[in-house]
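With one protein chain held back, the other chains of the complex are shown just where they sit.
Chains here go by letter, A and B, matching the order in which they are written, and residues are numbered from 1 within each.
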Amino acid sequence: MTQSTKDKTPTASSVQGPAGPSTEVDPAQIIRPKSLTAGNRLPKWFMPAVLAGAAVLGAAISSAIGFTITLWLILTAILYVIGVYTITRIKVGPRKATDMLWRNLVYIAFVLALIPLVSVIYSVSVVGFQGLTNPGFLTSEFVDADGRRMRSSVDQGTEAGEHGVMGGIAHALVGSLAITLTATIISVPIGLLTSIYLVEYARGGPLSRGITFFVDVMTGIPSIVAGLFGAAAMVFFLGIGNSLGLPMPSQSRMGLTAAVALCVLMIPVVVRTTEEMLRVVPNELREASYALGVRKWRTILKVVIPTAISGIAAGVTLAVARVIGETAPILITAGMTEFINWNMVSGWMATLPVFIYEQFTRPTDPNFSDPSHQRAWGAALVLIMIVMTLNLIARLVAHFFAPKKTGR
Amino acid sequence: MTPDESQTSVKTSQDTRAGRKAAKKASSDQNNLVSKDKAGAGVDRGFALLAKFAGIFILIILAFVAIFLTYNSFEAIYREDEGLVIGRFLSYAWPLIVGTLTVSIIALCISAPVAVGVALYISHYAPPRLSKSIGYVIDLLAAIPSVVYGAWGMVFLSGYLANFYVWVHEWFSWIPLFAGTPSATGRTVFTASVVLSVMILPIITSVAREIFIQTPKLHEEAALALGATRWEMIKMAVFPFARAGIISGIMLGLGRALGETMAVVMVLSAGSFTWSIISSGNNTIPAEIARNFGETGDGTERWHQLIAIGLVLFIITLIVNMVARWIVSRNKEFSGAN
């Protein structure tokens, strides 16, 4: 990042600098332009002025059609882009005008991308924060004051004003963490080893091409199919275990099954991202290491992986973020419950996305869905914060484990 | 993908330096061990085998998934009592396939230009101090789970777009896409596409940004030194270098859009096939499976059809991925990625 920004210095000056045939212009004017028409530069107030003009004109036109904020903003943006382009073209020249046009379009793209982000964060926060501040939201299970499961009559009590919104998300929080963590522990070694094989060992043989191809295929598995597969695989393994007389869980529906299903979704993401990251490690490093007589496995563990660690951490985070929000495969593999369950191999587990989905689509009290919506948005807020925290942790991991940078 | 990722790739020269240091450190460890490291060759072989097994393990998982899908799909096109029923399956499947493609492609059309613009903004336009934090903000979009997007689309966006549909229908109903009664609820293919486009935007952005940043500085500076404007520099130096990367980013986004389930389930008023994207109707494959799987009796023809349509989605995604790979590999020699 530092490097790229450093190199931008000439770019910045070039935009302000002469774009047209500069030889024909009096050098004095380039240094100190007197007015809009003085040379091929436009004064600093030019863009804000056009923007203001566009805003006024936009307001006029939109109020003629029927004023809405959206319409006004859209019209202003369009008028602004056209205005800047036309004036620049007339006063300076077509090349500079094109440059300005694209510059404005890029800016608009950026603003456009921010709108949904702001809107999502806003809508999640407004109701979600309310849900989050309900007493015991993070610490209690999905139960009422007496520790009995939540049900519509409790929410009816809320409606009647007898008590506040009851029911916490501790059960889903625990389930989400336990299942995602287990899935990560299974997926990351397999995924990382596979990409090490692909990058360091495979020499384009049929096996490596097969793996690359099938990893691509795996990214296309619909998540519900992954869930079905996880359930079927677990039934299969439990059957084998039972026939061997090993002590096996009686239910195939448990946290571990969900983790296995999530692995099917997670492994390809891990392989694809870490493979990419291992590939950008320069070959000179490996050769330097080999030249010093270091064995290949040590080179990989001590040179290649540390060099790529920040990328690997980012890739793993991406994979975690991808599966922590999964809904469909969890419901059929881990069931749904109202209580905290830490045991991965016995009993059902709830997760945050399943909880959110259920609260949205099947409110606890169908006739009074406000408490359910509060809880759902609150849980969504928590889920977003977890993913953000994970992202942050990945950055820290990258920061502390990456080889120390020199020359900074 | 986060800025960290791009960081690794950007600072190749610094990494080289730092990595060399690591290499030296490793080797100094190694020097002490070298005489004792008789078993090293064995470890080496063991590690290679371990890596290989991990790869083979993935193949095995996938083989199982593929067998599971194909085995269960078979009865969607062949019933014991009736023989081949391919026609029935196709008439069931085609609206879903078209619906899935329509939603995804509209989402791409909205998302791709904006995403490339944002990536350009981060790599070439934003003030240097800002660009890193902006990258983080965009990555935040990728971190929001799809259930949340679905809820947002369901509660906020669809109501908002409903008015827009009435307006579009008034002016553009001569285009078949905007014919048909505009949905009063806003739960249409177009709304689903907008939600999907928001979801895939950060994916395309981060891939494109990474590639843009990797553009050789020499090329950029050469263009600028010759008097090119910033846009001309981007057109001449950045885009040719990044073309393959942008396309593979777009394909990655398309893959995500094709497979998205919950957001579509929550946002779309599913129904029969219609060309109009502003009235209710249409459906996508993942949403069809998620909505109906639970209610469908195990082993009925409907059940097999749902699995088979999953297989179809599987194949579509596979084709998209293969095309992406092919484009990237075809353009490899032009990019500096090696």
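As a convention for this text, a residue touches a chain if its C-beta (ideal position, glycine included) is under 8 Å from a C-beta of that chain, and two chains touch if they have at least 3 such contacts.
Convention: contacts and distances are computed from a predicted model.
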For the chain that's not shown, choose its UniProt protein name out of "Cytochrome c", "Glutamate synthase, alpha subunit", "Phosphate-binding protein" or "Formate dehydrogenase iron-sulfur subunit".
"Phosphate-binding protein"
From A:Arg95, A:Arg253 or A:Arg322, the answer for touching the chain not displayed is A:Arg253
Of A:Lys44, A:Arg148, A:His163 or A:Arg209, which residue touches the hidden chain?
A:Arg148
Out of A:Leu105, A:Leu331, A:Ile356 or A:Leu381, which residue would touch the omitted chain in the full complex?
A:Leu331
Just one of B:Met266, B:Ile285, B:Ala308 or B:Ala324 touches the chain that is missing; which is it?
B:Met266
Just one of B:Leu84, B:Cys109 or B:Ala184 touches the chain that is missing; which is it?
B:Ala184
In the full complex, which residues of chain A touch the absent chain?
148-153, 156, 235, 251-253, 331-332, 335-337, 347-348, 358, 361-367, 369
Given the full complex, what residues of chain B touch the hidden partner chain?
95, 159, 183-185, 187, 265-266, 268-272, 274, 279-281, 291-300, 303
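The definition used in the following text is that only the chains that are shown with their structure count from here on.
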Write out the stretch or stretches of chain A touching chain B in their complex.
1-5, 7-8, 10-11, 14-15, 18-19, 95-96, 98-99, 101-103, 105-110, 112-114, 116-117, 119-120, 123-124, 189-191, 193-194, 196-198, 200-202, 207-208, 210-211, 214-226, 228-229, 232-233, 264, 267, 271, 273, 277, 280-282, 284-285, 288-289, 292-300, 302-303, 306-308, 310-311, 313-315, 317-318, 321, 324-325, 327-328, 353, 356-357, 360-361, 376-377, 380, 383-384, 387-388, 391, 394-395, 398, 402-407
